[in-house]
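Okay, structure first, notes after.
The complex appears here without one of its protein chains, the remainder shown in place.
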Amino acid sequence: MGSISVIAWMDEVSAVIAAEADHLTQLDAAIGDGDHGVNLTRGFLAVREAVASSGDLPPGRQLILAGKTLVSTVGGASGPLWGTALRRAGRALGDAPELDGARLADALDAALAGVVELGAAESGDKTMVDALRPAVAALRAAVERGASLAEALEAAGNAAAEGAQATVPMQARKGRASYLGERSIGHEDPGAASTALIVAALGRALSA
Amino acid sequence: MGSISVIAWMDEVSAVIAAEADHLTQLDAAIGDGDHGVNLTRGFLAVREAVASSGDLPPGRQLILAGKTLVSTVGGASGPLWGTALRRAGRALGDAPELDGARLADALDAALAGVVELGAAESGDKTMVDALRPAVAALRAAVERGASLAEALEAAGNAAAEGAQATVPMQARKGRASYLGERSIGHEDPGAASTALIVAALGRALSA
Amino acid sequence: MATEVSAASMRKLLNDPADVVKESLAGLAAAHARVLRYDAEAQILTRTDAPVSGKVALISGGGSGHEPLHGGFVGKGMLDAACPGEVFTSPVPDQMLAATKAVDGGAGVIHIVKNYTGDVMNFKLAAEDAADEGIHVESVLVDDDVAVQDSLYTAGRRGVGATVLLEKIAGASAERGDDLSTVAAIARRVNERARSFGIALSSCTPPAAGRPIFDLPVGEVELGIGIHGEPGRRRGPLGTARELAREMVEPVLSDLKPGGSRVLAFVNGMGGTPELELYLLYHEVDKLLRAAGLEPTRNLVGSYITSLEMAGASVTVLELDDELESLWDAPVDTPALRWGV
Partner (left out) sequence: MATEVSAASMRKLLNDPADVVKESLAGLAAAHARVLRYDAEAQILTRTDAPVSGKVALISGGGSGHEPLHGGFVGKGMLDAACPGEVFTSPVPDQMLAATKAVDGGAGVIHIVKNYTGDVMNFKLAAEDAADEGIHVESVLVDDDVAVQDSLYTAGRRGVGATVLLEKIAGASAERGDDLSTVAAIARRVNERARSFGIALSSCTPPAAGRPIFDLPVGEVELGIGIHGEPGRRRGPLGTARELAREMVEPVLSDLKPGGSRVLAFVNGMGGTPELELYLLYHEVDKLLRAAGLEPTRNLVGSYITSLEMAGASVTVLELDDELESLWDAPVDTPALRWGV
């Protein structure tokens, strides 16, 4: 059935965020303050190092470490949000030895709940929630209908990407972009865009 | 033989300086601080009004009034320099009833002496002196060889214009442009350019 | 990062764009060693005599790029510590916790939080951590920006100019020995009685981004901007200072609805607008306030809460009473505000 290596996931996230940093920052410049790419690059680089050098921890502990590291290095809105997300995911996993499909669905559920609890964003507010929630739902559905983890991750990745794309026509109601009112319409939300990258990276962190 | 009306001269100067203000300012922006056109426009507008409303004064008094007005309204380098020039010209005239060719030559001699005394510029230093000195010399020569005042003024005007043009290849050694060192080469001196306009205006202030 | 950003790609005095904040803080500390200290490890600034035993401590923080806010306001009579984040990025809870611990004199610590999602969340996590360590933290939110309308459908009003006034006045309250709830109440009073509105005449370039956040042609103005280089609520043709002053003062007053007549008028530069223009704008603001029956008995004119080198200005009006006035006048000894000392 396969499982996710947290180390590999964070490696992949760190690489793709760094590669897309400029694009994310430009998205943020359009409706925010132009730091989102830089923020996440700094954070996931630190996460990658922390996780890689943390020895032989169960995946739940690795995610908690990743979350704490994000909180401690990112700042801004995305730091506490993604930090809380990963910490909650880790706590949901507990000391489970493996991150398989069912556990991943639970973990991401917890992550989403943490983001919503801290940020109070609803679907349609033009935030990372608009990418994360459909991804979590797609993953859960795929796992429940017995799809392979690879298939489930593909479904989640697609849903996240579509969710991010769907933020373009939305008017922001949370975060910095909300200050623009109607002028926020017509731009992809940077946090949703990065969330799609982070979810898609799961597919590349799958070990047999 | 004809003579110069100070009122008409100041009228003409005021008009031509205002019309060329932008050009003078651009010349000053290249090697100075971009205010020469504005400075002289302000000054000669005030002079024109002062002289026009000063009643029936002899030309020497009118020139003294013009010079004082320039000093009081222009500031910068050009204010004291042209102010002193006109005051000295006026004093040289005394209470002479008319500003004919010979008197004009004396008056401009005194003006040049005043400028040199105050500013200590030598020919070739890339200043208004490079336009004024040849103009005064040409006027004096024309008057001495018995030319008409109109001819003398044309000669003076041409000499001033050539003198201004000759400042282009010079390296400035006085005033703000001198700070640029070799970078001042290749630009016409704004004060020489305005001096050429002021001298040329004499030709249009000639009454029969 | 995908693109190479270097000092030479911007009109900026810097070395590596990644080091701007740290190096600037080191310079601030070198220049003002009498007043404050820089802990490079914890990335915080504290007043040299911290912790002051028995005194309520005030800390604030936020993204960098708004200098002198907040670091320039650390010192006697104002902040006990500041937590500078990266440019336009909220600091992290670790900094706030370190600052809280460094300045706690036993009488409690106030966190002055500008109302931005990032700042609010990071300070929230820090306050939870501090509570775990037994430190009494009281958070005061600043949200004075009337340019943010429909705040039910937004992240709420932003904290802008009032932050400076609040830090000064609450700092004086703490300095004279008020207890935690008194200082917090005075701080909240300042926030309730202050309103602001800002405009931009140019964008600004965050060092790490390497290019301007938005394009604004000459002759146009962004109305209702915050302090993070973000575009404003709307864009319009650039009018005269007289017209612009009216566009700022009117929404401020109609929202503030001052009951009394005494106000503090704060004309703030966004970083790239020179004093010549700020005083010219102050002249217009002063006239408008008087025409509205208000007397600016106190004022502040200068660049105190900025957006890097953005051209523009904001106007903050704070309704005064005797106590706020005397707390404003009380001695202050920081790099950016100093009097009575």
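Order of writing sets the chain letters: A, B and C. Residues in each chain are counted from 1.
We take it that a residue touches a chain if its C-beta (ideal position, glycine included) is under 8 Å from a C-beta of that chain, and two chains touch if they have at least 3 such contacts.
Computed from a predicted structure; not experimentally measured.
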Chains in view touching the one left out: B, C
Residue among C:E133, C:E275 or C:D321 touching the omitted chain: C:E275
Listed residues B:G37, B:P59 or B:P190, member touching the removed chain: B:G37
Absent-chain contact - pick from B:M10, B:L81 or B:I198: B:L81
Among B:P134, B:G175 or B:G203, the residue in touch with the chain that has been omitted: B:G175
Interface with the unshown chain - residue positions in chain B: 18-23, 25, 29-35, 37-39, 41-42, 71-81, 118-119, 172-176, 178-181, 183
Where the missing chain touches chain C, by residue: 7-16, 20-21, 23-28, 30-31, 64-65, 67-68, 72, 87, 201-202, 218-219, 237-242, 244, 271-284, 286, 299, 301, 303, 306, 308-309, 311, 313, 338-341
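Keep in mind that, in the parts below, only the chains that are shown with their structure count from here on.
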Whole-Å gap separating chain A and chain B, where each centre is the average of the chain's CA atoms: 75
Where chain B touches two or more other chains at once, by residue number: none
Touching two or more other chains - residue numbers and ranges from chain C: none
